[in-house]
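Only one protein chain is missing; all other protein chains are in place.
Read from first to last, the chains carry the letters A, B and C; within each, the first residue is number 1.
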Amino acid sequence: MSDITTDQAEQVLEAAIKAAGEVGCRMNVAIVDAGGNLKAFRRMDGAWLGSIDISIRKARTSRQFDMESGDLGGLSQPGGPLYQIEVSNGGLITFPGGVPLRNGSGEVIGAIGVSGDTVENDRHVAVAGAKVLQSA
Amino acid sequence: MSDITTDQAEQVLEAAIKAAGEVGCRMNVAIVDAGGNLKAFRRMDGAWLGSIDISIRKARTSRQFDMESGDLGGLSQPGGPLYQIEVSNGGLITFPGGVPLRNGSGEVIGAIGVSGDTVENDRHVAVAGAKVLQSA
Amino acid sequence: MSDITTDQAEQVLEAAIKAAGEVGCRMNVAIVDAGGNLKAFRRMDGAWLGSIDISIRKARTSRQFDMESGDLGGLSQPGGPLYQIEVSNGGLITFPGGVPLRNGSGEVIGAIGVSGDTVENDRHVAVAGAKVLQSA
Partner (left out) sequence: MSDITTDQAEQVLEAAIKAAGEVGCRMNVAIVDAGGNLKAFRRMDGAWLGSIDISIRKARTSRQFDMESGDLGGLSQPGGPLYQIEVSNGGLITFPGGVPLRNGSGEVIGAIGVSGDTVENDRHVAVAGAKVLQSA
């Protein structure tokens, strides 16, 4: 198993914080490793307190299923195949903002979760963070 | 960061209790500080026991996202952008009755949560409490 | 079952806050009713954040066993008859500062829990609060 390093986690985190600044959002940014365990976290000044937990859950959810958190949410609606999956694993977050982190070979080595604004902006910032590892 | 004082919390609480009396409701009223921690609480005689926890969660939810709890609920319905956000943070309450507390400068310094009757009355009482700080 | 009223809870709370001021301590004060449910709470400015939870648990512990929290602690030490009782009921606090609230007839109608200073001062303030109901 390849695993994200602290250096890589910091690169992802910095890129996400930079992207958050560009769109004028105050974000909570969490990085988990290949085991789904917290690796790095930063809360920008004034970011929502409730988004600490959500950013970490988005990252964990994304790594636990190796897909974007929002993709899982498409399957968990009433009538959907994964209805109420959110109660598992101590609480999943299935709306956008959690994105798998892949290395140059396409292997998932962790995930990023972003929370603090609209889900569109949350996802935008998470994707900006994730991209860093693929160009490296 | 400005934070609510004990005196301010008591003023808010008294105003809410007064408003509850005027509409003939028995309420649980909780005040949290800027960090989301409980600052003051009162349960009126005969108020629902299950509303103790709900009033505290409404207040915390409101401070954690700096918006009314009911506004968050509008976004967390099936198909909505924040579907199932309630599983985060140890359990959010996203129906009306949680209102941010702002000082004269508009800064959020805490939140009030009210529970014990219809959500319309809960919100009415919470808003009545919150108003006190803006005229002070 | 006799139960504490909101008015009585406020009297107890005010008496405790006054006693805290006299000994120069910043306290968290919690009152639970005959059912062990939170009835009133106040945190003095600058009081320890960790004492919010402890004051509530002291009050609940005291009512759950109709004795002072510290008396239970005397029985829960290693080798004692109630060793590790603290893990029950979602977490008991068994050091001093929780005191049953009795009405004029000696019936337990609730309990007070105080936390924020030494356990001696915590207990002193809790006892001062509890006395109000016995002279009334």
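As a convention for this text, a residue touches a chain if its C-beta (ideal position, glycine included) is under 8 Å from a C-beta of that chain, and two chains touch if they have at least 3 such contacts.
Everything numeric here is computed off the predicted structure, so don't read it as measured data.
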| item | value |
| --- | --- |
| Which displayed chains the unshown chain touches | A, B, C |
| Positions on chain A where the hidden chain makes contact | 5-6, 9-10, 33, 35, 37-45, 49, 52 |
| Footprint left on chain C by the chain that the document does not show | 48-51, 53-54, 57, 73, 76-78, 86-87, 91-96, 118-119 |
| In chain B, positions touching the absent partner | 1-3, 33-37 |
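The rule is short, and it goes like this: only the chains that are shown with their structure count from here on.
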| item | value |
| --- | --- |
| Chain A and chain B: spacing of chain centres that average the CA atoms, whole Å | 30 |
| Between chain C and chain B, distance of the C-alpha-averaged centres to the nearest whole Å | 25 |
| For chain A, residues contacting two or more additional chains | none |
